[in-house]
Every structure is written in structure tokens, then in C-alpha cells.
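A single structure is presented below for examination.
Every protein chain but one is kept in place in this view of the complex.
Every chain is named by a letter (A, B and C) in the order it is written, and numbering of its residues begins at 1.
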Amino acid sequence: MPFIPHTDQDVATMLDAIGARSIDDLFDEIPASLRCGPLDVPPGESEMEVTAALTQRARRDEPGPCFLGAGAYDHHIPAAVWDICSRGEYMTAYTPYQAEASQGTLQLIHEFQTMMAALTGMEVSNASVYDGASALAESVLMAVRANRRTRRRGAPSAGRETATTRVVVAGAVHPHYVDTARNIVKGQCIRLEATGFDANGTVDLARLEALLAEPPAAVVVQQPNCLGLLEPVDEVVAAAHASGALVIAVANPISLALLAPPGDWHERGADIVCGDGQPLGIPLSSGGPYFGYICTRRDFVRQLPGRIVGLTEDTGGQPGYALTLQAREQHIRRGKATSNICTNQGLLVTAATVYMSLLGAAGLNAIASRCHATTRKLVEELTSIDGVQQRFTGPFFHECVLDVGRDAEGVAEQTATAGVTGGFPLGRWYPELANCLLVCATEKRSEADIVAYRDILCRILIHPERPANGSASEGSR
Amino acid sequence: MPFIPHTDQDVATMLDAIGARSIDDLFDEIPASLRCGPLDVPPGESEMEVTAALTQRARRDEPGPCFLGAGAYDHHIPAAVWDICSRGEYMTAYTPYQAEASQGTLQLIHEFQTMMAALTGMEVSNASVYDGASALAESVLMAVRANRRTRRRGAPSAGRETATTRVVVAGAVHPHYVDTARNIVKGQCIRLEATGFDANGTVDLARLEALLAEPPAAVVVQQPNCLGLLEPVDEVVAAAHASGALVIAVANPISLALLAPPGDWHERGADIVCGDGQPLGIPLSSGGPYFGYICTRRDFVRQLPGRIVGLTEDTGGQPGYALTLQAREQHIRRGKATSNICTNQGLLVTAATVYMSLLGAAGLNAIASRCHATTRKLVEELTSIDGVQQRFTGPFFHECVLDVGRDAEGVAEQTATAGVTGGFPLGRWYPELANCLLVCATEKRSEADIVAYRDILCRILIHPERPANGSASEGSR
Amino acid sequence: MSTSIFDIGAPGRGAAAQRPAPGDVSDLTPEALRRKPPRLPEVSELQAVRHYTNLSRRNFSIDNQFYPLGSCTMKYNPRGAHRIASLPGFAGRHPLAELAASQGFLACLHELQEVLKAATGMAAVSAAPMAGAQGEFAGIAMIRAYHDARGDTERREIIVPDAAHGTNPASAVMCGYAAREVPVGADGDVDFEALKAAVGEQTAGIMLTNPSTCGVFERRIADIADVVHDAGGLLYYDGANLNAILGTARPGDMGFDVLHVNLHKTFATPHGGGGPGAGPVGANERLAPYLPTPMAAKEDDTYRWVEPADAPDSIGRLSAFAGNAGILLRALAYARMLGRDGMRRVGEFATLNANYLMERLRQAGFELAYPERRASHEFVITFRQEAKEFGISAMDIAKRLLDHGIHAPPTYFPLLVPECFLIEPTETETKEELDAFVAALTQVLGEVRTDPERVKTAPHTLPSARLDDVKAARDLRLVHGAD
Partner (left out) sequence: MSTSIFDIGAPGRGAAAQRPAPGDVSDLTPEALRRKPPRLPEVSELQAVRHYTNLSRRNFSIDNQFYPLGSCTMKYNPRGAHRIASLPGFAGRHPLAELAASQGFLACLHELQEVLKAATGMAAVSAAPMAGAQGEFAGIAMIRAYHDARGDTERREIIVPDAAHGTNPASAVMCGYAAREVPVGADGDVDFEALKAAVGEQTAGIMLTNPSTCGVFERRIADIADVVHDAGGLLYYDGANLNAILGTARPGDMGFDVLHVNLHKTFATPHGGGGPGAGPVGANERLAPYLPTPMAAKEDDTYRWVEPADAPDSIGRLSAFAGNAGILLRALAYARMLGRDGMRRVGEFATLNANYLMERLRQAGFELAYPERRASHEFVITFRQEAKEFGISAMDIAKRLLDHGIHAPPTYFPLLVPECFLIEPTETETKEELDAFVAALTQVLGEVRTDPERVKTAPHTLPSARLDDVKAARDLRLVHGAD
């Protein structure tokens, strides 16, 4: 009986104390018709057997050098990060409801909040939501609540809404984020309207102006955008604020050590900043668990979803930490809560906090600038191949769109077979970019990796007759 | 400056406090002629770079299914073992000299001592020496000290010895152990004399009797011996004790959950039991770090080398643990210590203690019996190949000698190329066994692994023309 | 409070081994760049390791002590499952990797979907939701999509018992529904008459967990299902309490149409100080088309993603990629270690432990909220007597329990029972641990009578004395150094 400590003697003694003859007796309130037979699952295996079987599967997916970003980035993770997070005291604790027995997690979250506020240039932060996409959804809901001017008539709890609230998505925002936000906010009659991007790959400002004619509750803008390009964020903020809309910025936290933080954009800065914390020490892990972050100005703090930790005092006057503003949350406020979120992504916040502490501002900046320079090097190498060119010419951060002159879907597949994760075929998102690969090179990519990729791509595009198999096996992983 | 926390400001303040102008000044007592220039080593690299470079090397050695034992065994290690050992509190503490600040390690060692004593059937245990081979060396020294009857004249500290003490090695004891022991005890004029093994692969009892004619200080016997075979240990003990020699047993601790423990052999049992703790939760790791254990009877405890932990009391009368019998040790007794050992293998003892706690007697017994049965299955499969046969017919524990009918060295090489670690070519130890492979199958080896190995071996031996490459890649690792 | 990481640094200090050489950014315009570096910690690697190692020791956790948090299923989190999810092939797989480099992960995802179908009795499962609450959202959104697809657009209410977890009404509201509460009776079951009265053509569905958060099995579940279904509503099962009946009864057999499973509860993935979790949703044939994407599908021996094209009625994606994939792997590893018999035993022994502990506490003089009932995997005790007599609250007793090295059960949940504890021991705790809990709580109860002040001012042995929640909310100090 894996994980169950009971000896036969224990069971007998316990049943005796209860006054039951068998464990089965304890289920006597369940109608017999509802009892099920043995579940249709295989017999149990030992840790050794499960490890062997799943290790074999894991090996099938072991990646070569990764040039794929598109919302998840292959950064180096200092060994200390997960050595610390794996301590039972962090990994196997619950949400810190009992503050006195949870000062470790609480102080850590408070430090996290401080770091995220500093990075984004905002005043307050929550303790995470699920991921970047759901953070955008929550930010949209939050902006709609916070922007009283555009608030709909009728209390939100009075049943299904009818009046619609608009939120404008400006420029190239990650389509999965937009989809997620749309799916989550739609029940509350909030509609997302997109400007799309223009020939430069960034926000179509004319279209934005048009959409702002009737003022929306908020404008969403991603910096760098999902094509890696820098959006004219100051203009977007100016236009949005002029129309009375709040600004929701979506930002990669690593980029914030290098790029102007949303809190500094235009005059007032963005009102809400959200995004995915994955770049801060979280493994790629097929997309999760990551964590979503949301920062905002102090006057919106009561609209923030999720846990928030505050510094307070104990009865002896000593400082200590506790969850605060719980009246926003479902366990107190139930149907009137700012969100239904309960379990969040605590352990990932732990990882990010340790990560940011190890790196500091200078370290994060070094990583950001190195990613940028490495991606430029990558672009230079790949565009040296005949027929490969940059699709957009504006400044980018650490991702770039390359036109490979043919269906990029097939090219990505072939690079994978050759042992390189070659980039994201943008046709999946934008049919007009079907020939384009979105490529990314983090600080982990060496010169050798880049050269290996160039050779592979060259073979795929120029000499398709030669097999490209396995040639990157000596590259770093 | 990796790992050095000093800011320029710190350095200035500190130099100022010292009254020095530069760090270099602090070295002014070193004669200038002894200062060296820059070391001839490459510039530093980041953790990321070193990880990438060494990961590439590690990948080159990633093993296929392992059928090689010969003193190091590929057992499953529960994940909990190293998750616990990697806690900073265990990993980065020093030897528990300050008992009050080291109760964790001290209690753990006391529990370890209890477990090892129980496994071996002895009364006391130390807290480890380096490995199994050096444990044998220390056991020999200890037996010579303990066996007063054979003690040489002249205090050992009076300079180089001249009179020689004899110790008999009975049967097939791991040659590396014997070499190590010989190299270590030789300076103290102790000579090891070997009986060798007979046609059964076990001790030549006649030769043993002959060597006992002039009584040695001790007789060493390994169970199971280094060919996997069960020695007639009761006869050996009887003969040794009859001659006044002490008995040193070398034993694989996993086997002790199944086989009669040395403490039970013949009448009085062995006097000293030693061996390598690697099977108890320690990775193969190219041969180390493992740990050597030594257990003995209570009256020899003052001859034990290494740390020993005792239960005592604090000033409040509460029980607590402390290092004890330190007067045996070099830091107190210096030249008259039982051994020069100082740093031992503490973290591995931690691993073994957690491992034994998880497995318990029933779990260890299950592992031992499963290894045995799996090896029998392996032998059955491999001897189904024409020309492959068991070299010795006596009972074995989880290793077996197979005659493959040709130079086993080349066969082992070919199995490696085919992706299987196929066994140990015994010609390296015993020229007369040049056609023999020593094979082992632990509980980790699946039926599929065994079948894959049989097919590979079959191809190598019967159809050498077909390439055997990579065919085991689907086997477990 | 331990010194803040912000107070142990020095300008320019950092973990140098973690810093790559900076790259050239001269191609970016200065306006695009940050002017002032953010104020992040400036500490050495050792300082960071030491700080967060020491901070961790200011937590209670399963690995350190008994943690009988009702509704949260704080059971042992196998280290083996954690190691498996950390394998380079899993931890390093990019979420958008090509299919050829994804077969290992997809095989696992598909296998987990199948296991969950078998364990819940549902026709199809999507593991996309990232926690229980998101599972609830997904399930209610599916209910709404179902009604909408049939043109049945006037249903405005989701019924929830007043004992329900706060996420249930909150999720209903997020989907645009009103949450209508129905009372729970004195026996812990939903007040069936009240329920009948509440159900009508405005009813989109009902959310229930069974066994409920009162720690009892809802005996009339079949009748409830009939009433709701007859009115055209659907039944949502909140899987937070699945641990109680795993292998013994299945929500699918009780008439539920859609449900979520908290893998961080029943399937033992670590709670991580507040997450991550995962809340896969399962649906019967009727609701299966609406399941969120992505999911894994198997064709012959190849796995692929279920794309939007394959699931035109899906409520769509709820996360950037495929949910909390790493948690799904941990749950699969755990499920495989359990297997058929192991799963049944989870429910059995969770129930045995709860009933034993309840009985022992009853005998020790504690008041049970539902004394006539069996405990499920958890049960409720109330200190209303002590509150009245000694002015002691359940929270006081909870805090004092911490001094005994035992994490306190939730207080004030379910809200309808005054001054309560919801106690869930889980199946991985020993009888000895339960006995120690009884002894500790009995000692506290004695103290309530002899030295109530000591209880009211607890805890006395932890890093902090009782912390002031009111001050925390009044003087908001949410970032370091801002005040």
C-alpha cells in the first residue's frame, strides 16, 4: 500500500475504537447503487518502475538547442534556485493562512512583491495568478472594475450581464493570451477588440485611434510584442489615457531590466502591468507550471485578484507578515470576490524570488542584453543564408521574425528532426506570415549552437537532398 | 568575482581598518621570491557555461542497462534519499564536533550505527571510513591491534617495524580490496597471504589449513565472494578461530538482509565485519564517494577507527548525542591514534541511513531476493546462447561468472558499443578466467533489458558479422 | 521577522557566477531603455542561499509536521513524482515543440486523461485548467456553452449550498451567473426541500462537492440530480473532496455532468506554499464537446494535440500553453504508483483515519458538528461551547495548537458552523500521529478551562506572536522600504 502507513494491527485497533467491523462499514452512508467496482486502471508500480517507464518517455522529448521562444524562454536556471525551492518547508506547505506558522513563505512573498513592483515600476504586486495569459484576463477584469467611468450599470452579481464593455488590444499581443482573456471575460460581457499590427509588425496607430473614438475600459499593449518587436508604447499610453482608458501592459520580466518599465511609459505610466514570470528561473516544462504576475498602482490595490502579503506587527510589537486585504478574496467575499482564484503558483514565486535575488538588477540586465546580442548574432547568421530575411525591420528585443521563403511549418519540423528546436512557424497564428519563423536566442545559446543551426537551416533550404539528421547532437542543450 | 561578496567599498573600509594599503600588503610576509605569477589555468566561466561544457561530457558516458557489478551495484535510489541529503543542513555542515549545534547529524549517525550493527549481527559500528577497500585495510590494522596474542613486540610508534605480522585472505576476496589493504598495511609490516580459490571458485580449505599452521592475526573472508559465490563461511570461521585468528568478514550490506549475517557465522561469529555501503542508496558515480563501514564486537570498540557517536545526557539530564571515544582519534591521540582518518564519508552515511529507513528489513530483503532471482533469470537467458556457460556451479548471490568461450575483454567492449554495460572481464584479475564475464542483474534490470542483452550477446558471439550498435537503446537505463 | 533580503545587500554585490557577460544593446534607442536600474537585492550567492534556507525554516509543512487542513488534503507528496517531472526531457521541453519531439509528454498527458476518466466515471477529460477554481470556471463555462448552444439562454442562476467553498459562487459569477445559495440542514446534507424550491427554469446548474465540506456524504445525491436535471439544469462536481471516495464511488455514477479534480489534493502534488495545482475537468458525453483545449489525443501509436479545429464547441484555451503540465506529470507518476488497489485504499484509509480521529475526539469531549454522521475523509468540530463559556474562539485554539508543533485545521470553514475546525487527517498519517493530535487538542482544551489567557495570546513558541491582521489591512505595507 504505497504511502499508507497502517499495519493490520493499526486497522484493527482503529476500527475497534470506531466500533466498526470493517473499513467498508465506514462507507455505509453511500447508497449501494453508487458504489463502484475496481477502477479500470492498471495495477500499481513501484517508484523504480514508474521512474523507468517515464524516463523512457522523457528521453524521447529531450530537446536539442532551443531557438524557440514565443512566450516561453530557455534561460539558465542557477542550481541554487530549485535546490532551495525543493526544500520540504517551501514545497509541501499550504497557502500561508496561519501567519505565525508561515513567516517563511509570507516574508518571501513580500520580498517578491517588492521586486516585481521595482521591475515594473509600479507600486504594488500580488502573489501571482496562474500564468501570463490568465494574468491578462484578470487584468482586463480588474481594469473594467477599476475604471469606474466605463463601469456598466447593474451589479455584476445580479445574474447574466447584457451591456457590453469594450477593451482594446493594441498591436501584436500573444494570440494565446488574447484567446485566454477572451474566453475568461466573455461571461461578464466584456469584448476584446484588436487593432492588429501594421506593416512594421507593431500597433496600427490609426486603427487604435479609431477604436478609441468610443472610449473602451482599457487598452492592452505588449512590450516587446509577440513578434519580438518594440511597440511605440508611449504613443499607445498617451492615446489610451487621453480617451480615459486604462492601460494594461503585458511585459516579459527579464526585458524589464533593460527596457523602460511600464510605470515610466509616457506621463502616468501604465495602470496595470502583467505577464508571465517563467523567464525568472522557471523551467520550460511543456508550458507550466509558470506564474502570472500583476502589478498596479496603489489606488487599484483593492481590485487586485489573488493573495497579497502585508507587513504588520505581532502582539509584542514585533514586525511580521500576514496575508492582507482578504476581503477581496473568494474565501471571504464569495460571489463578490475580485476573482475566483484560490490556489495560485506559490512555488514558482519562490523560484522567481530566489532567482531575482541571485541575479540582482545588474545580473538581469546582463542577461537581457546578452539575449538581445545573441539573437542579433543569430539573425545575422541565419540571414546570411540565401532567401532568409528579416520580415520586420524595427528594433526587437530577443526575438525576431525571419521570412524563410517557404512554408515555415515544414521548416520547423525539419529542424526538429535535425536536433534543433528551430523557432515558431508564425502561420499558426497569422496566415499572412506562413513563411515566417519567430526565432529567439537566450544567453544559453552558444556560438556553436548558432553555427550548427545555420548549417542545418542551410541544408534544409538550400540542399534539401542531404539528410539533416542529428547534426546538432554535439551542440549544447 | 564568483562567490566573493566584497564591494570595492568593503575592500577600502577593511584595508583601512587593517591599516594596509592594498590586499597585496597582507602577503608581505611571503618572501617575494616565492610569489607566483598568474596560474596557468583558463579564465573563469559562469555556472551556465561550466554546466553546458560538463553536461556535454556527461552525456558521452551516459550508460545503457548495466549488468556490471564487481563491487559497485546499480540499485534504484528512492528520490527521497538525495532530496533529504541535499538539504544544506546535512550537506554543508562539518564533522559534528560542537555536539549541541549538530544533534541532527549526531542522532542520524547513532541511528546508522544501530542499523549497521543489526544488519551485520554485530554490537557496534563506526560512522564510516572511506570505502570498502580502505575499510578492509583498517579492519586488518584493527585486528592486528585487537589480537593481543599475535601482537608484535615493540611499540608501533618506535619507528619502522621489522617483525612481520601475517593476515590470511581466504577465498576470492575483491582484488582491489586486497591490493588496497596490502598497500596501506605494508608500512606497518603486515603481510597478507592469500589462499586463492579452488575449482569451485571458493576458498581452498586445504590451503587455508596450511596457512593457519602458523597462526596469523586474522583471516579475511568475503561473502558473497568477488565471483558472486557463497563461501563456506562457517568452516572458515571455525578454522580461523581454532587457530586463534580473528575473523574479518567483508560483506555487501544488501546481501545481509537475505544471507546469514557474519555475527551468526559458526559459533562466535566474525569478529570484525566491513564492506562498502554503496548499495545502500549511493549512486555508482565512477566509484565514489561511497563509504566503508566497520562493525565489531563491543570489546574491540576501542580499536575501531573513525568517528563513533554515543548517547549521553545534557546538563539538564536530557538525552542527547555526542562524538565519543575520541581518545582513539588523531586529533587527540595524534601518532598513537587507531587511524589517521579525519574526514570520512558523512553525507553518504546520511544517504544510507535514509535509504535503510525507507526500505526496512522487509524492503532490503525484497531487493536482495529480487536481485538474486533477476540474476538467475539473466544467467538462464545468457546460457541459452551456444557456448556460454556458468563457470562455477555453486550457489551465488547476485553475481555470476559466465564463460563466453572467447576473450571476454573484447566481448565486454562490444557490448558497451552496443549500448549495454555487459559485465566485468575477469581476465583483468585472474588470467585463468580470461574467457569469463562476471555479470550482475539488480532489481533495476527488467525482462526487456535481459532479453536485449541476450540478443546483443548472441549477435556478438554467434553472428559477429551483423553490427550490434544501439540495439539496446529502448531498454531501461 | 527575519532581516529582509533588501537589508543584507551592498551596492554592486551579486552572485557573479550567475551573470553572463553583458551584450551590446547600442542598436536600441536610449528612450527604449530603462533609465534607473530597478531596486533588486544585491547579495552574494551564499547570502541568497542562506537567507532563503533560513526563511524556509519559519514555515510549517507536511514534510515537517502533521497538517490536518480540512478540504486541502495535505498528504505526503512523493519525492519520486517530483523527480520524474524534473527529468531533463520533461523540464526542458518547450510547450510549442514540434510533435516529433513531444510524443513522450503527450503520451503522459493522454494517459493521465484516461486515468482520470476511470477514476471519476466521466466520458472525457481535459487537463488544461490550472487549479480547482479554474476547473470550476471551465465547468460552469461549459454548462453555459451547452445551454447557449441549445438556445436556452435565460438560465441565470447557479445553485450552491451555503457550505460550499468560496470559489464556487465566485466561479459562477465569473461566468456571468448569479450564485444562489441553498441552506444545509442540521444533518449536514443539503436541505432538500429548500433545494427543490430554489430550482427552476432560471437554474443553469448546481455546484456540489460530495462528500461535502461538512465532512459528510450527501445521501440524497441521486434525488438532487433528478430534481436539477428535471428542471433542465446540470450538475457540477467540485472534486476537492474526491480523496474521500477514490475507488469507492464515482461522481459520474452519481449523476454529475461535469467536474474538476484537484490534482494537488487527491493526486498528491505538492501545494508549494500556495500552489501550483492543477484542476483537470471531466465531462459526460453531453458536455464533452465543450471541454477546454488543448488536450492530448491518440491515433494508432501517435499522439497529437486536440486543435481548435477538432473541438469547434470547446470553451477554448484557458492558459498560454497547456496548463500546469509539470503538475500533470507528478500526478500521473503518483497515479501509476497507486494503481487500481492503491487508489481504492486512498479513499478507504483517508476515511478510516477521519472516523478514528473523530471518534477519539468525541470521546475526549469535543463537540462534533454532525454527531450522527460518519465522517468522510474529514469532519467538523465546533467550539461554540468554549466560545460562550470562556470567550475563546476557534482561532485562539488554532493558534495554541501551533505551539504543539501541529498545523491548525481551517477555522470558520464551513462558515455555517460556528467556531469550527474542519479536520482532514489524510491517509498518509499514522495512528500515532492522530493520537498525538488528540492529546495536544485535549491539552489545549484543558488550558481553555484553566488558563484561557494563555490560549488567547497564543502562539508562544513561533517566530512571531499573534499577528495583527487588522493593522495589516489598515496600514498597507505591501513592498519593502516604501514606508
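To be clear about the criterion, a contact is a pair of C-beta atoms (placed from the backbone, for glycine too) under 8 Å apart; a residue touches a chain by one contact, two chains touch by 3 or more.
All of these numbers come straight from a predicted model, not from anything done at the bench.
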Residue, one of C:Gln103, C:Gln385 or C:Thr430, that touches the chain absent here: C:Thr430
Chain A, residues in touch with the chain not shown (by the definition above): 1-10, 46-48, 78-80, 83, 88
Interface residues of chain C (partner: the chain not displayed): 8, 10, 13, 17, 44-47, 49-50, 53-54, 57, 62-65, 75-76, 78-80, 337, 428-430, 432
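Please note the rule applied: only the chains that are shown with their structure count from here on.
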Top chain pair, ranked by number of contacting C-beta pairs: A-C
Distance between chain centroids, defined by C-alpha means - chain A, chain C (Å): 20
Whole-Å gap between the CA centroids of chain A and chain B: 47
Between chain B and chain C, centroid-to-centroid distance (C-alpha), Å: 46
Junction residues of chain B - those touching two or more other chains: 46-48, 78-79, 83
Overlap residues in chain C, where contacts from two or more other chains coincide: 12-13, 15, 17-20, 43, 45, 49, 53, 78, 80, 82-83
